[in-house]
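Provided herewith is a single structure, encoded as structure tokens, for subsequent inquiry.
Not every chain is included here, but those present sit where they belong.
Order as written gives the chain letters A and B; numbering starts at 1 within each chain.
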């Protein structure tokens, strides 16, 4: 180090005796910046998941409902963003310790170096999670729900239902006090979304002609997916976004421990998804004789959802096992819903609900600070609360404004009936 | 800290007395790295916007021009990159203080820790902005412009026209001296692109059969968009990229203040887009009876463009208002262009031009260092300059090489006539 330079620094900095070594902790402001950066990167990756859901659902619905799905997906993300600022954030994070509900005040920023990260970056990161919950609902109810009642439901889900239950855990409410453990939201986000979707699917009923009198599913043909490559793109987008979803949920990156933890989370998240894909590929090949690509796609998501409750503690090997079981649950869960005559257009309930509950339940196997009792408590509280409130909201909307499009509109397709724009116009 | 370690560091570093605490500022090299990182992350996100424009335009044009749009979009991004290195950067940033034009020298790197960020990362970040200007032009002129004259225009726009006017502000030229304020380029980038597109659209004329004798627009059918899901994907990509566009325009992240500012920018950018979407959803539903998904998509962009002139100063509430008005401007601006019989295939002029001017005008409402007079000055200088020069360039090309494909080629479609590759070949 040149002497002149050292002298200059000595003058600038004064006789400061500092401890910013690797072993004494990172400088507080640098740590603040790095933690904020994790939220921002994690945030734009999870925002990107909104596009993933849009593509997955666009690809899996029939071609006469694709414009509608597009409108619903960009709309729900927008509504979630607006509502989470207006009421959601403070309902979740304004909660008293061990409590049940926060305040209805709009969010505002209160950052200082001492808070350890930018308040705004945290808001952004939490907001995109909120949007994810609504995205899950969108796919299940596709092709038959009216757009604006759906938007109204999203406003309530993103603004009130999700923030309340999420605050029970991440806001330091009663589930956190009870020892519940859900790292990035297998239950708080994913199965919550699936519970809201299930309530809607029951009240809405299946698409016309989806199930026959005898209880079996109609042949797939009239309900064939419009575009497998778009659905595939959607899953790759979601997979990429999940690095933000789980990695960002470490909530800090400004130290050796935290940045190493984020790397571990990336690995486990990735391996679980890989295992979900290949488990579904193998099972579908063995059971049906075909290597069903839709099952592989939903298997990836099943693996991702399953590992989300605890992506840090498992060894790579256990992450693979958890992901593989998550995928298999999706495969058989999809069949179960068909038997129950519940029409879940994109398979969101098996993916986000069944695999999410499974992932939450097995946290104690790898994280010694969790217990099966607390996990069960959390799963029941969250899913029951969301299902009941969502059911009530859907029901109220059904008997007032109506939630299902007319039979005529359904035969025409929601793209013609509600959006007025056909999804595809491809001529040779 | 172990003694051995300390001794080693003492030997390596000498008896340096440093002040890199949170309250005395971040270490200069760390700050350099973080600032550079912001440019690199912002840069790849804005680069990604090129894909967003490509998908948006591919989705909105008719299916006989999609391969051409793909060729134009990957071509324009390439040309912009090459030209911005060859002449653009130094035309903008080699400008004398308060001046009008820089030098025509190629860019070269001159980084040191004292410059505060890597020169190369800044070049990369500025280059992708330059490509955005060309992307805006591409959509307006689709389906009837010849490819190579379009490429030539892009070279001039990216290499000369945009860098000159951008340097007036961001290079420290006369608009900066006049107190003009345009944080990330509502005017310098977006309305500039729209002005160049407008000049081209006037000289090029509308697509065959787009407007009837009586002045009304022909029914949409023959001009139906080829793929709404791709257009939706395009908007999600652009939205994601905009976090880099606006967030990166903070130009630094290596301090408490800067990293917090980037977070605020993310929030405002996102809320403005959300508001633009829902404003257009509501207005289109009220005016036309349908929830027009294309309007929602362009509404997102209108909100994004409007907030781009000042994404840091507004409160979240004001960001929502600005975004909503941006969206509504797009809705009515689109109708206005139809009345004027200007054929803007994807609606780029209302989105980037009208919403961009609006966003620039309202900066003084939230940023007290801006004035309406200076804003108006900047808007007029930039838009007039770009429109006039672009008009002259388009005109010279029109009377020499020609800019419009033959009537026969237009009926055949540019994909067959110019690219020789059909966009879709889908068989059951």
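Just so it is clear, a residue touches a chain if its C-beta (ideal position, glycine included) is under 8 Å from a C-beta of that chain, and two chains touch if they have at least 3 such contacts.
Remember, predicted model here, so these are calculated numbers, not experimental data.
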Given 2 visible subunits, total identical subunits the whole complex contains: 3
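Basically, only the chains that are shown with their structure count from here on.
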Rotational angle, Cα trace of chain A fitted to chain B, multiple of 5°: 120
Chain A and chain B: spacing of chain centres that average the CA atoms, whole Å: 30
Residues of chain B touching chain A in the complex: 1-2, 5-6, 9, 13-14, 16-27, 30, 34, 37, 41, 45, 62-64, 224-229, 231-233, 235-237, 239-240, 243, 247, 253-256, 259-260, 262-264, 266-267, 270-271, 273-275, 277-278, 281, 285, 288-294, 296-297, 300, 316-317, 320, 422, 424-426
Chain B partner contacts - residues on chain A that touch it in the complex: 1, 6, 9-10, 12-21, 23-24, 27-30, 32-33, 36-37, 39-41, 43-44, 47-48, 50-51, 54-55, 58-59, 66-68, 70-71, 73-75, 77-79, 81-82, 85, 106-109, 111, 113, 118-121, 123-124, 127, 147-148, 151, 227, 230, 233, 418-428
